[in-house]
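Presented below is the structure to which this report refers.
Shown here is a partial selection of chains from the complex, left in place.
Chain nomenclature is as follows: A, B and C, assigned in order of appearance, with residue numbering initiated at 1 for each chain independently.
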Amino acid sequence: MKVGIIGASGYTGLELVRILAGHPKVEISSLTSERFAGLAIDEVFPSLKGFIDLRFSELSVQKIAREADFIFTALPHGTSMGVVEEFIKRGKRVVDLSADFRLKDLGLYERWYGKHSCPYLLQEAVYGLPEIYRDEIKEGKLVANPGCYPTGTILALTPLLEEKAISTSGIVVDAKSGASGAGRNPSLTNLFCEVEEGLKAYNVAGHRHAPEMEQELSFRVGDPVTILFVPHLIPINRGILSTIYARVKGELSTEKVCDLYRRRYQNEPFIRLCPPTTFPSTVEVRGSNYCDLGVMVDEASGQLIVISAIDNLVKGGSGQAVQNMNIMCGFPETMGLEQIPIFP
Amino acid sequence: MKVGIIGASGYTGLELVRILAGHPKVEISSLTSERFAGLAIDEVFPSLKGFIDLRFSELSVQKIAREADFIFTALPHGTSMGVVEEFIKRGKRVVDLSADFRLKDLGLYERWYGKHSCPYLLQEAVYGLPEIYRDEIKEGKLVANPGCYPTGTILALTPLLEEKAISTSGIVVDAKSGASGAGRNPSLTNLFCEVEEGLKAYNVAGHRHAPEMEQELSFRVGDPVTILFVPHLIPINRGILSTIYARVKGELSTEKVCDLYRRRYQNEPFIRLCPPTTFPSTVEVRGSNYCDLGVMVDEASGQLIVISAIDNLVKGGSGQAVQNMNIMCGFPETMGLEQIPIFP
Amino acid sequence: MKVGIIGASGYTGLELVRILAGHPKVEISSLTSERFAGLAIDEVFPSLKGFIDLRFSELSVQKIAREADFIFTALPHGTSMGVVEEFIKRGKRVVDLSADFRLKDLGLYERWYGKHSCPYLLQEAVYGLPEIYRDEIKEGKLVANPGCYPTGTILALTPLLEEKAISTSGIVVDAKSGASGAGRNPSLTNLFCEVEEGLKAYNVAGHRHAPEMEQELSFRVGDPVTILFVPHLIPINRGILSTIYARVKGELSTEKVCDLYRRRYQNEPFIRLCPPTTFPSTVEVRGSNYCDLGVMVDEASGQLIVISAIDNLVKGGSGQAVQNMNIMCGFPETMGLEQIPIFP
């Protein structure tokens, strides 16, 4: 299958290339980049030397639609929607890695992101979290790949909310992310010396990923769920650790909660559960498509702590996008995603 | 004034030396280290070359009591208590940086740390947080220097609890610490490759600093306060960021909460408040004795977020110890502690 | 083929497991570790969860010889030789990752490493650098896997020395290594806080890898080659960058030198050459078995600069060991080693 990647010169695009270059069913036919058009991809990313012999081109929907059967869009939100619409119109199946088709409620989208040019696609788009929407993804024409933070949080809370084991209010998500989540566009805040040896919160109770989490978690439980979401920037390249606090409903032991996770996720190839009262670390999933989960009930306070670890560029981005493509195309779901985490 | 430092070869001891070597009223007369006895301190720590011409000696209470007027003990808990007792018996004033005299309740101490050999000193010891116990410290013979995590958390919550602005239950402290908090004794968990690029929680809801926080916060409010405390290890050298979540009582705006902090801390030389809805970063306090605080009310969830940033080795350790010494000895409280934070 | 790994709980051992767990022709049958005997490998390395279901055992040569057809030894030098001898006696083929069989000259070995218990094996052992000894490795019973520093240096200098393009004296190797090269045994020098934000040389002109480089480089040219080798410790996990300076003999342009490298390495699957006057970075080889090389002649000084980048745990260790196994066993040389470098 021939695949085009639109916006391939950011970290998300590079990671797509890294994964797809080793995918047995896929050939990358087009790569676009405004900034680097004309350059060979291995001039921009020498790590790819010897794996792929392609140049970045400018974005021509027509040309790419001829060359590729399947499209990944890794463009900024706002820019992505128009491009996606063009490919959908031409009958291509698309996984969109931007935020443009994740929210179902147009008003909500426009409050957080601005004007939407093709709102009719919002309902058609499938939210690309395979652990929840596998069947819908299979049939989907347009899959909205989840945000990195929402992926870790939704996977952590889904078993609890589906089983109504926790209160739907008062949930706190204290998330810590590496710097690659901020992308590859130079800005003061992602300079080495601004990040290194630092530790800080940002967009406190005001991050765009909160409504995405709330939408999906509310769907899980059938009632509005509110999240207090506080992301932090950590001086590492890859990884998101989400430490989540929720109030337990009724009596619930750590063991019982662990059972609940085991039942929910027993057949999931990319969810790994930590032994009871142990917790995951981002280094244990680095470079892989895993989401590792650890959980514990603190009886003294009646609260439950669940921690999820993902690689934000893989399960939180390009890996999940390929997982979605595999499902959409009938390939084995783990194909191209078998990489063992790399530690140290 | 002649000062002895017992256990001076860890990071806490080194930081004491760094601060005291520039203190105009103090001369360091003795430095002990089991591991490095006989070596010049600048053989062990070449950063001190040219500042101090002393050798580590083995610990002889008698000899050091002759040489020094004032004692800092930077030994592991359990070991410290006996040594402290000896110096107190000899009429020396002591700031103890271990956990041995921080808890007032013997049972609580023994549950978390093991047997105590001189429990009669627990009541005599003053908890060395100047922003709360300045008057008691002035008169104290034995000051128990607070733990690094408790310092950041207690300073963040004190104004709220004293004014009964938040609920005393359901408080969550999600703390992130650099690796120097684990000390300088080699172990698998603090190896470079185990920490670098990693992100993980440890001692979840089971860290020894939780009862210390609860003791002091309960004193503030006159009622039992329970804390759910989850520390994380972050790949930086110095710094603790504590992100704290609490339920607001009644109507309370961010502006009002900021006022409350301003009133409480207006004369404190080492507390700095961030402008409303902005938050501190550890790099902004690095190397200094500051505790920076930022606070915000999230009206949607009825929760309040307060974040504190300290340098764990300074305000969270040796800087605070010197601040205590200054108060005990009638020196200006900021003497030797005027260092401007070092960024980047 | 069943494979046993002796000393599998260090970083080298873990990396062997990571690579072999994805190798289509190999099944790992035994893993030994003194420290962790009895534990499941994924208790010690949770990154491996789901990939391998084995426990560490104590080292019993007899038992392992029954279970495994091929042996990797990843023990400290001095310890390794005896174990290797036992497996060789039992007819097993062995790749030894220690230094015990790298030097051909017994006197030299004993000067740098101490007594050798089975010197007769020194001559039988093949130095496992496939780009030089591919044919010998094919027939080898015992392959001595090269040191990490020598791998990067020998590959960088071989084309120059074989063509007598540089002087054999006055060669300077200024190498920079990440901390994983120091292994996983806790010591003061590899603590996070001792390494982070630091930059220092160590074992200046006195590192054990220098005689190994000199041996192999002298073999290349047929004359004694002397190296001034200065290794540095850098705060990264993985990667060695070797910046090498040599005096050019006769007239030699950058272009001509590049040609020389191209000819020498044109069929090598794991050598990648940078375009003229560009140089490699360790991030571009991270996690992969590549050695990237860049070269330039500085006409002003008559010197040549060649820089090599490898991942010390892969091409500088476990990856090369698997490459050797592939050659020894007639598997395709790149099998299991196709991983694309991971950046960022």
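The definition used in the following text is that a residue touches a chain if its C-beta (ideal position, glycine included) is under 8 Å from a C-beta of that chain, and two chains touch if they have at least 3 such contacts.
Keep in mind it's a predicted model, so treat the numbers as computed, not measured.
The complete homomeric complex described by this structure file contains 4 copies, of which 3 appear in the displayed model.
Just so it is clear, only the chains that are shown with their structure count from here on.
Most remote from chain B, judged by the distance between CA-atom centroids, is C.
If each chain is reduced to the average of its C-alpha atoms, the one that sits nearest the average of all protein C-alpha atoms is A.
Here the spacing of chain A and chain B, counted between their Cα centres, is 39 Å.
Between the CA-based centres of chain A and chain C the separation comes to 36 Å, rounded to the whole angstrom.
Note: centroid distance chain B to chain C, computed from Cα atoms, is 45 Å.
Of all residues in chain C, those that touch two or more other chains are 11, 180, 196-197, 237. For chain A in complex with chain B, the touching residues are 169-170, 172, 174, 176, 178, 193-194, 196-202, 204-205, 226-228, 230, 232, 234-239, 241, 243, 245, 247, 277, 279-283, 286, 296, 298, 300-301, 303, 305, 307, 309, 344.
Contact residues on chain C toward chain A in their complex (touch as defined above): 11, 14, 18, 21-22, 45-51, 180, 196-197, 237-238, 272, 274, 280-281, 283-287, 290, 292, 338-344. Within the complex, the chain B residues that touch chain C are 11, 179-180, 184, 186-188, 190-197, 235-237.
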